[in-house]
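The complex appears here minus one protein chain, its other protein chains still in place.
The letters A, B, C, D, E, F and G name the chains in turn, as written, and every chain counts its residues from 1.
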Amino acid sequence: MNIEHILKQVEAGRLSAKQAAKAIGKPHVDLGFAKVDTARLHRRGFPEVIFCPGKTTEHIIEIMRALRKAGQNVFATRASAEQWAGIRKAIPKAVYHKAAGAIVVDVVKPSKPVGMVAVVSAGTSDIPVAEEAALTAERMGAKVERVYDVGVAGLHRLMSHVELLRTARAVVVVAGMEGALPSVVGGLIDKPIIAVPTSIGYGTSMRGVAALLAMLNTCVPGISVVNIDNGFGAGVAAAMINRVGEKQEE
Amino acid sequence: MNIEHILKQVEAGRLSAKQAAKAIGKPHVDLGFAKVDTARLHRRGFPEVIFCPGKTTEHIIEIMRALRKAGQNVFATRASAEQWAGIRKAIPKAVYHKAAGAIVVDVVKPSKPVGMVAVVSAGTSDIPVAEEAALTAERMGAKVERVYDVGVAGLHRLMSHVELLRTARAVVVVAGMEGALPSVVGGLIDKPIIAVPTSIGYGTSMRGVAALLAMLNTCVPGISVVNIDNGFGAGVAAAMINRVGEKQEE
Amino acid sequence: MNIEHILKQVEAGRLSAKQAAKAIGKPHVDLGFAKVDTARLHRRGFPEVIFCPGKTTEHIIEIMRALRKAGQNVFATRASAEQWAGIRKAIPKAVYHKAAGAIVVDVVKPSKPVGMVAVVSAGTSDIPVAEEAALTAERMGAKVERVYDVGVAGLHRLMSHVELLRTARAVVVVAGMEGALPSVVGGLIDKPIIAVPTSIGYGTSMRGVAALLAMLNTCVPGISVVNIDNGFGAGVAAAMINRVGEKQEE
Amino acid sequence: MNIEHILKQVEAGRLSAKQAAKAIGKPHVDLGFAKVDTARLHRRGFPEVIFCPGKTTEHIIEIMRALRKAGQNVFATRASAEQWAGIRKAIPKAVYHKAAGAIVVDVVKPSKPVGMVAVVSAGTSDIPVAEEAALTAERMGAKVERVYDVGVAGLHRLMSHVELLRTARAVVVVAGMEGALPSVVGGLIDKPIIAVPTSIGYGTSMRGVAALLAMLNTCVPGISVVNIDNGFGAGVAAAMINRVGEKQEE
Amino acid sequence: MNIEHILKQVEAGRLSAKQAAKAIGKPHVDLGFAKVDTARLHRRGFPEVIFCPGKTTEHIIEIMRALRKAGQNVFATRASAEQWAGIRKAIPKAVYHKAAGAIVVDVVKPSKPVGMVAVVSAGTSDIPVAEEAALTAERMGAKVERVYDVGVAGLHRLMSHVELLRTARAVVVVAGMEGALPSVVGGLIDKPIIAVPTSIGYGTSMRGVAALLAMLNTCVPGISVVNIDNGFGAGVAAAMINRVGEKQEE
Amino acid sequence: MNIEHILKQVEAGRLSAKQAAKAIGKPHVDLGFAKVDTARLHRRGFPEVIFCPGKTTEHIIEIMRALRKAGQNVFATRASAEQWAGIRKAIPKAVYHKAAGAIVVDVVKPSKPVGMVAVVSAGTSDIPVAEEAALTAERMGAKVERVYDVGVAGLHRLMSHVELLRTARAVVVVAGMEGALPSVVGGLIDKPIIAVPTSIGYGTSMRGVAALLAMLNTCVPGISVVNIDNGFGAGVAAAMINRVGEKQEE
Amino acid sequence: MNIEHILKQVEAGRLSAKQAAKAIGKPHVDLGFAKVDTARLHRRGFPEVIFCPGKTTEHIIEIMRALRKAGQNVFATRASAEQWAGIRKAIPKAVYHKAAGAIVVDVVKPSKPVGMVAVVSAGTSDIPVAEEAALTAERMGAKVERVYDVGVAGLHRLMSHVELLRTARAVVVVAGMEGALPSVVGGLIDKPIIAVPTSIGYGTSMRGVAALLAMLNTCVPGISVVNIDNGFGAGVAAAMINRVGEKQEE
Partner (left out) sequence: MNIEHILKQVEAGRLSAKQAAKAIGKPHVDLGFAKVDTARLHRRGFPEVIFCPGKTTEHIIEIMRALRKAGQNVFATRASAEQWAGIRKAIPKAVYHKAAGAIVVDVVKPSKPVGMVAVVSAGTSDIPVAEEAALTAERMGAKVERVYDVGVAGLHRLMSHVELLRTARAVVVVAGMEGALPSVVGGLIDKPIIAVPTSIGYGTSMRGVAALLAMLNTCVPGISVVNIDNGFGAGVAAAMINRVGEKQEE
């Protein structure tokens, strides 16, 4: 998409117009059913991630192979047991992270983790979403600290971890039901918080809408929110902030 | 409604069937546009209360007069400035409680307050609803303690009042926005909590729905909820609980 | 959380700062996946209760064991048949209350029930929620009277139990569909009412939202509401009110 | 629309095809901005009624004149004070029914009222909607009995009118807030009930949605519902039922 | 509930107070899990109907037996295949109406059908709901005419039945998706219409909410609406109107 | 429905009134459970299409046979595997289009495709809906070009197909999640766009409502929207526009 | 945006890289508060249109001047009376279309209208939205026929215009309340229909949501929908379809 740079190459005669148009127009692998965005690594800082629900196992495997062929690490989220069974057979190097429901295949060795992202969860049932966030942030190069089951019904459980949270560059707070934990954490620290509502609850929880609304209406500024159960998105956001803390030159 | 008692009077010849039917059927004053429920004092423990919005000043005055004629204290909520202007002229003994937006006319001297109800509010803007709750509980015989502006963005403000809350018979917690305060208070004390969502907020607060949902989905059991901005209902509920603490014989 | 008391111990030299910080910070058992709040009994008046949905049988058993080890009675709600099958094998003393879908393991002998809480249900299908409320209140020390299937389509069924309801310290009213029963009961008695909407109904019942809205908008003050199907929360609230009637000294 | 009858006229030579097509196609007066449906009286049993909101006073007057010219009685609902001011000047025979907010101009003398429709309202604030229903039913030939302010908070007020309701051919029940009154009335009588939710209430009443949902989810069969505040529609439905009771021959 | 009549019996010495109280208080059979309202036949004109979803087969059978013992015809709606399998074994005289999903057991011979109710459906998929309405109206003594699959996408299909609809005393119109059929039918006839939205549709049909809203907002007065898929309620309402046409003396 | 033309036939004596009424009233085949609208081909330009969900396989087969008997091509959408299994046995000439989930039986040879409709999809999971649209447009005579998996996360994938889209007569854009693709496509071309939201997503996607709202609120005029997952409707709309480009004479 | 073409110019030396980047990057006039998209005329076929709500009169005037300076015709929708008052003073050539609430300033003489778009409205109150659609289509070169006040309560009013609708290239159907008109029109013709829900109605109309849902759930394929009250968007869509009918060569 860096059009100006490519245009300069054309002007300098280093690229033909056709090559330039191709460079701008098709930095992806076309599999027919999918156009794998191999340029994403350079544009966004991490490879395209495969969201498994609604895809056939065969399609997931083909996309994984296309990414590997492009020399990019594979990360697939929310894989079902059946999908995993098919993938492990086809790609023996694939590794399953059960708590997070995610699959990874490493082509390039991950770099040493830097900085620190804290992932906090309100209840035991919120752990799968929290693990998705934690694993994602780790895949993107962050050191991660987990603080689980510290909901507001017993505030003292949270209080004993406040010092740890203060040393993080970004904090992911995962909660279902009334979604009050991000506000309480936010009142105690001075770091960016990514709040993740979960679908844990019943009745008027409306599969996470109650928690989402609470988080959007927090009286504590500096908290931003992702979709219900979107541990992956929160992990990416926190890891991006963590990188901001790393790159001084920009 | 105590049918059995009335029937015994009939059987004993102390009441004719016609008198009995009347006793069961019409314990109210018919004003045409309204049937003032003068039996409510005996049935429910406090007189009918006048909800002012949507009523003409003339109608409110007529109902007030009917209640006074029946020897009952008058309590009118959410009176507008115009309504109050008309009422004070017609009923000089009427008293306006500005913070709560309520009008009282005492015919019978209120009894000495008993027990204790605490009314807690999250923010300054929640005070009108909190005051409606407090005044209502006082009108129904409870001693009331107010703890205002102790929202979760600065938990220490709440912490310094926890001991007081522990001595209450019932606690009313009023909050808008993310409505997290009742959960936090509930985690700290062992008394019944009536949570009141307020319409304070904007955007996805949806005029109090976000706070309501948070309160209904609290992870802290023992908290029950009333309608948005319903300080009056919360005050009645808390005062009824306060009375339970008073009446040992039942 | 009684910070002032702990601080006095430090000042008096009976506690070191480290001990004090620990006392404030960790009154819970850390199982890794869960932080069992063993201090809740003292802080809230009853032990942490296990909400089974979304937890593995293994986790439930571990939490049960942690509570028993801490000398606290176990109460687990909404256990599935599979969860119960696993638990009865692991903890032979566990007892299953089928109508309420709850499991109890008694370590300490329950005290003699006091006062009285009435649990009223509108229809036959509302009974599981009503039983959850009734059993919860009983576990928390209340004598409970059940009045089931007295919906508004046949008011006379309710009328013959009004005298009983008048002798309760608190009344739980459980109803689905149009949720009108709490208003009708509330018009007849002078005790605090906890209304529980149920998900019974179809179409615009919207899994209990219609009943919930009706209850929140009741024209009868003194009624407060808990989440849809939340018999447990209503039972706790009613039992707390029941205790207020017991403790005169506070 | 009675196509077969018209076709027979054509076959018999009493109508040309052009006349027939016209008879089928244009039984209305075209005012440019409106096509006044003068055939409605014959097709539906009553003339087109003018819903005033969103129409200019000039347009209302023009439509009124078109109806009068067609020899039909005029009925206009929800007229504002400004609209009424303009109309009374233009059409001196117009009569304003303040409680119902409606205007009538009689060209044909109304027939003697028959049968009986009862209109019941829960609260004083519901009266404008109830009056719209009552006046509409009267305009359509029904005798109407009004029973106002008999909400469920004081059931005895309703009970003393049950015998009257039992003699109605149809009962309109108007209620806001929790909308419980139709269910209670429905449990006591055996006549068709038209329930009208009103926008009276606040917070989760959501301008009448709570009452509407309660009415749709009634546990009492035989109750049907119209739009929020739609007294007019309820009046028409009840009057149509009242007519069914009149016409034996059909 | 006819209190006055019973009281007169007491005054005349024909009933003791205890008997009178009992007469008022318990006109039902108490099965523990259910209070079968055997007085409903006299109060409402038809026996209590059993709504099967959420009830165990055993409970349904017990309620059926209680009704039969009281000499009342049994009508059970929305019975599943499993429930029917159990019931047919226990009550060999039971008859299953497959299209309507309903079970009947006749103790008393049904009277000869009178008047006429038309049941109209928009699409083939709406037929189960339409059949529930039709069978219900028949059970309550109405002659029923069925007009199915006449949705607005092909108006001519409806037009050829308009004459039939005009001879009905009440018309039930069943439609899913955009729910436009009641408005179109309503524009053509002058009889009361009960509209039934169905959950047929997908996406923004929101399981019938779209059809419901269309019906509530009809521009054709005289249409009232029941809950989504509530064929039973519509059948009762139509049958009640049909009776109004029968009973001249009232 | 061309009433005037039929009437002229009657006037000219070429049709009896009875024949005319029949011609107007019944241009359909009555199967009892369904009234197959065989006139739709002439009135709307394509035969009635069978929507399979909620229909029994037997009913689908009967409708297919009725259409074939009337000499019309069969098109059935959203057929399940079971339905297809039954249909292929009964109608061996039936052909199943797996990607679109549709069945066709050709009686008349389809005409040569004309013009061009482009079908664009945002993600791989949106393909079934996109294929339903594409196949539908093809069945209705349009040449179709497919451009799949060009979502906004990698805009360059779309950019390389913009020239193709500019040559279409109508463009169908299919997207789930945030539904942003139609706005982006719409900003680049000058042709009518039919946007189709899909139910792909989770949490606040609310089964497609988020995408639908985005599309309805597009800042790019000229985009219109169909129901969630309604590939069929979008295909019909696009094919109709495509025909407008074909027919010069109108 | 035609990148390939511009790149060829660079390769051919006819453009420098800087010029090319500028050509791609800034085809707009930057006013600071707004970037007027003067390239839209060429890219989309009509100039940027000014949506007046929320803009100051000064800003509107500046944008109008920028468009005129660029030689483009000005079209501004939903101008308030105040905005119009300011604009007419600043730009004397501006013309106000009252019924549509729109302002036009013609710099270039509009071309002769071609083809035909029909605009149909259900009720008198829907006319402002219908007029916005009609004027927009006219501005974009279409001949427009208006058919107003033909709602489903009196179908015969619509029937007499069916032949006209059949000769349109596209039909815009505007309706509020139950939004049934597009389905009825769609069942009668074979042309693309753009349905526009309006906010006309009350109660459960929810400011047009009921009409919108009805339109999205139409059982008649080939109907697509725009936002509530979005006459402008419907006019653009219809005009674009009208153009498809004009341009044979594409």
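We take it that contacts are C-beta pairs under 8 Å (C-beta built on N, C-alpha and C of every residue); 3 or more make two chains touch, one makes a residue touch a chain.
Every value quoted in this text rests on a predicted model; they were computed, and no experiment measured them.
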| item | value |
| --- | --- |
| Neighbouring shown chains of the undisplayed chain, as defined at the top | A, B, C, F, G |
| Of B:Trp84, B:Tyr148 or B:Phe232, the one touching the omitted chain in the full complex | B:Tyr148 |
| Per the touch definition above, residue among F:Gly154, F:Pro192, F:Gly231 or F:Gly245 touching the missing chain | F:Gly154 |
| Residue among F:Cys52, F:Val120, F:Val220 or F:Val244 that touches the chain left out of view | F:Val220 |
| Option from G:Ile87, G:Leu155 or G:Val209 whose C-beta touches the chain left out | G:Val209 |
| Chain C residues that touch the omitted chain in the full complex | 3-4, 7-8, 10-11, 16-17, 20-21, 24-25 |
| Touch list for chain B against the chain that is not drawn | 124-125, 127, 148-150, 153-157, 159-160, 200, 202-205 |
| In chain G, positions touching the absent partner | 1, 24-28, 32-35, 37, 39-40, 53-55, 59, 197, 199, 207-209, 212, 227-230 |
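Here, only the chains that are shown with their structure count from here on.
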| item | value |
| --- | --- |
| Interface with more contacting C-beta pairs, comparing B-D to D-F | B-D |
| Cα-centroid distance, chain A relative to chain G, in whole angstrom | 41 |
| Centre distance in Å when chain A and chain C are each reduced to the mean of their C-alpha atoms | 38 |
| Distance from the mean Cα position of chain D to that of chain A, given in whole angstrom | 58 |
| Residues within chain A bordering two or more other chains | 24-25, 153-155, 203-205, 209 |
| Contacting chain pairs - touch in the sense defined above | A-B, A-C, A-F, A-G, B-C, B-D, B-E, C-D, C-E, D-E, D-F, D-G, E-F, E-G, F-G |
